[in-house]
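All protein chains of the complex are present and in place, except for one that has been dropped.
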Amino acid sequence: MKLYEFEAKGILARYGVSTPKGVVVAKGDDVRGKLASSGLTPPLVVKSQVLVAGRGKAGGIRIARSVEEAVSLTEFLFDYPIKGLRPRYILVEEAVEHSSELYASITIDKSARRPVVLASLYGGMDIEEIAREKPESIVRYHVDPYMGLRGFEARLIAKKLGLKGGVISSFASLLQSMYNAFVDYSADLVEVNPLTIVGEKVVALDARIIVDDNASYKYPELAIERVEGGEVSEWESRARRLGLAFVELEGDVGVMGNGAGLTMTSMDLVYEYGGVPANFLDIGGGASAERVKKAVLFLLEFPKAKSIFINIFGGITRCDEVARGIIEALKEYSGKPKPVFVRLSGTREEEGRRLLEEFGIRAFDNPLDAVVEAIRAAR
Amino acid sequence: MKLYEFEAKGILARYGVSTPKGVVVAKGDDVRGKLASSGLTPPLVVKSQVLVAGRGKAGGIRIARSVEEAVSLTEFLFDYPIKGLRPRYILVEEAVEHSSELYASITIDKSARRPVVLASLYGGMDIEEIAREKPESIVRYHVDPYMGLRGFEARLIAKKLGLKGGVISSFASLLQSMYNAFVDYSADLVEVNPLTIVGEKVVALDARIIVDDNASYKYPELAIERVEGGEVSEWESRARRLGLAFVELEGDVGVMGNGAGLTMTSMDLVYEYGGVPANFLDIGGGASAERVKKAVLFLLEFPKAKSIFINIFGGITRCDEVARGIIEALKEYSGKPKPVFVRLSGTREEEGRRLLEEFGIRAFDNPLDAVVEAIRAAR
Amino acid sequence: MAVLVGRDTVVVVQGITGREGSFHTKLMLEYGTRIAAGVTPGKGGGEVHGVKVYDSVQEALQEHPEVNTSIVFVPARFASDAVYEAIDAGLKLVVVITEGIPVHETLRFTNYARSKGTVVVGPNCPGVITPGEAKVGIMPGHVFSRGPVGIVSRSGTITYEISYALTKEGLGQSTVIGIGGDPVVGLTFTEAMEMFEKDPETRALVIIGEIGGDMEERAAKMIMEGKFTKPVVAFIAGKTAPPGKRMGHAGAIIMMGEGDYASKVKALEKAGVKVARNPFEIPGLVSRVL
Partner (left out) sequence: MAVLVGRDTVVVVQGITGREGSFHTKLMLEYGTRIAAGVTPGKGGGEVHGVKVYDSVQEALQEHPEVNTSIVFVPARFASDAVYEAIDAGLKLVVVITEGIPVHETLRFTNYARSKGTVVVGPNCPGVITPGEAKVGIMPGHVFSRGPVGIVSRSGTITYEISYALTKEGLGQSTVIGIGGDPVVGLTFTEAMEMFEKDPETRALVIIGEIGGDMEERAAKMIMEGKFTKPVVAFIAGKTAPPGKRMGHAGAIIMMGEGDYASKVKALEKAGVKVARNPFEIPGLVSRVL
């Protein structure tokens, strides 16, 4: 779950990180009143709160010389889509005059099974760009998850970066604050980019926090509605509301599988045999008949899918449950009929196969056969 | 720093512990209004918030059959001193009907260098009493400070205690909540005594938290004025405000030393040589001249001390600083002169000795000589 | 011989009274796995498919000291606690089936397990099977057969697909390890490969990878460095997945340009590994290297 910039800054500020003075305006707020009473001193930065990368380049960040200008820019940005997305919040902040832009983030090094701090003197661009253009500038530091990031370690990072004097300890404090937020919010990523140095103080000009979706239940206070991603289609957001792992694609063969690997491989097979998948839909492990029914109905209604290829190899998923779900979906569906090709193998495969065949659906044993049929039917 | 019952319960409630519904009334509040609007259902328990043990036996806990009665009991308790102490807060709670009273606490086992959980089915009395009367009922469990108290460990404790069914997991949750509060508040002690079982739910009827004084700076939100201890004398609370480690005693020989061990030994010597100390005053390690001056002035003004025995063996404390502090105090003091006997040894002893002797004070090398003189002078 | 599980494996099922725990206990028993006990806090005293249920691993081990392995079906919110319980009870292998455990929790318990000498497989994994000896997992048993091919996989269902294809071609498996699809797992490709390297029965290895992460690249590096010397073939799922889209579980996300399909195939081929275009090519490739 990606947090908005203003949320990330709010969290970091509670951990002692300096951020520019600012105010958040929500869609529908009295913009003029809110900015007038905010006590902010121009020049101001008006920032569209969208959860997509490249917001600056897309025109989502504007400079206002006066409060009056900030009011009109705020109103303008509410209606200015960034990669197809209109913001619900605008953050207006005092501009911080600065000459340097640094980078700092904390994420998980999956291979090392350790949190890792990344820092560079060359911020303002994203980490991939830094890695391409200034790879030697990146300092990496692994943290023992049982010890946390201790002060002396944070200072070592600051020194390796080449910082001097009092900035060392204020940068070290920033890293420790980021680390504590990273742990307390079960974050996949805490990033401050850019940050700058004013005197001996470190100021976070932008901030990102991504909370692990598996842990988001721990933070009910973050449960505001948020639209993630740049180009979530209508069907993708509908799927999200239904709790389905669905990605819309360009083609016409509907694809559904159990498990990400098998579902991706099913897509790969469609391509390999000359078709183009209409989507990716993973019902996950151990899906109930109810869940399968929901997913199949969704694909039946999804207009891009001209035919449907269902590829199931049951482990924790039971083929009989899947069969029941498919049958119920087909019974309930009242739209234009669509050809459905089901491959069933694995746990309780005989029962599932029997159920489907009693209902009049052929259950393939070999997915290649099912794929070929599905591609042909979509044409 | 001892927290009031209502503070401890408030903290534990945030960690998910069930506590009786209640309301805190501060001295000066509109008692009637506050209780009337609280929505509490009688019978009610009216509890004087004092930081002393044995509050119940001393009449600090009363039962009210009606809100009206609770109002008059609250007003009554504000003026009812418990061990010499008038409360600033009264907690009024709904009475919880209960048949069992259990005990649970978390503290530090200093020898094992481990947090330790203590639990017993026989609560309602203090742990020393339980240890005397039902020693076999106490379950002790050491916690790895790097792992915390995990659910399966908490359940093992509950099972060892003899709890059954759903109570096991609610008691285990209570222990985990207590442990988390214990760590987050740097507590010397988190105690719930008694707690009771209502259905399968565990309810904390009373709660105590003692925060480590060395860590209390981390919790500015707890910085309300609190009067600790049952019988803090006027001079003791005056000393506390000055930041002096001072205990008032029965005798007439003022005692001041550096370090708890030496100061206690100085008291012991006064007794051994036939005197009675008027106090204990430890200036601690590395005291500045300023601090020494404050301490000496305090003893000069402390009426019980007829003479003063100052026993210094400098390590991190410097004898010259001490000498300067003594001299400045004597210069500034304008009350009735008091005989002062100073023993000086250790770090910078020659300089200290020289300063004192230039000022006309004899610096003893042997504390026994100084003690004997001080006792004689006090008579 | 084989790796991780075998005839000496004696299992405790944590979360045995749940829907999945109970169902797969039955299937594992049917497969011949020795299951000595089950654990569900608060349900001690009962029985599931003839297996006694205890309130804690400690109590289970008091009655069944021969237990050396745990399989965890406990729901995500309580799963970490179950893993710690198994580690602290001294079990040498803990297979975590549970999906949806927060990665910060996995980070902690996998590090803890390592410090205690316990191997954790998973989380979010299908488990481990040594065909004909023991199945500690949720995989459909009938698709496996015994033989010389080791398999280590990030994807449950593709593992079944490929094992089934191998079995149909008469190519049996020594041990099949599904390491799980989460970003952080207790046993990585390279750690599993160290085990297969030492196992005399395993004569070839199938690596089943997925886009995202760098585990396949590390496996390639290990082969390049000569630390894994047996023939290897591979399949990588997600060839046609669009970048930046989350494809099902967290392991399969292409971001930061790290670990895309091309990079993995390139690294593996450089190390001399044949990469199959689809799962059904695997048996042919394996036959050629055996």
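Note that the chains take the letters A, B and C in the order they are written out, and that residue 1 is the start of every chain.
Here, contacts are C-beta pairs under 8 Å (C-beta built on N, C-alpha and C of every residue); 3 or more make two chains touch, one makes a residue touch a chain.
Just so we're clear, the structure is a prediction, and the values are computed from it rather than from any experiment.
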| item | value |
| --- | --- |
| Left-out chain, listing which of the shown chains it touches | A, B |
| Of A:L156, A:V198, A:V276 or A:L368, the one touching the omitted chain in the full complex | A:L156 |
| Touching residues (missing chain, whole complex) on subunit A | 147, 150-152, 155-156, 159, 165-166, 168-169 |
| For subunit B, residues in touch with the removed chain | 108, 110-111, 113-115, 127-128, 144-146, 183, 186, 188, 212-215, 217-218, 245, 247, 249, 257-265, 267-269, 271-272, 277, 280, 282, 284-286, 313-316, 318, 345-347, 349, 367-368 |
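As a convention for this text, only the chains that are shown with their structure count from here on.
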| item | value |
| --- | --- |
| Longest centre-to-centre distance from subunit B, chain (CA-based) | C |
| Distance-to-centre winner among chains (Cα means, whole assembly as reference) | A |
| Intercentroid distance (Cα basis), subunit B paired with subunit A, Å | 50 |
| Two or more partner chains touched - positions in subunit C | 112 |
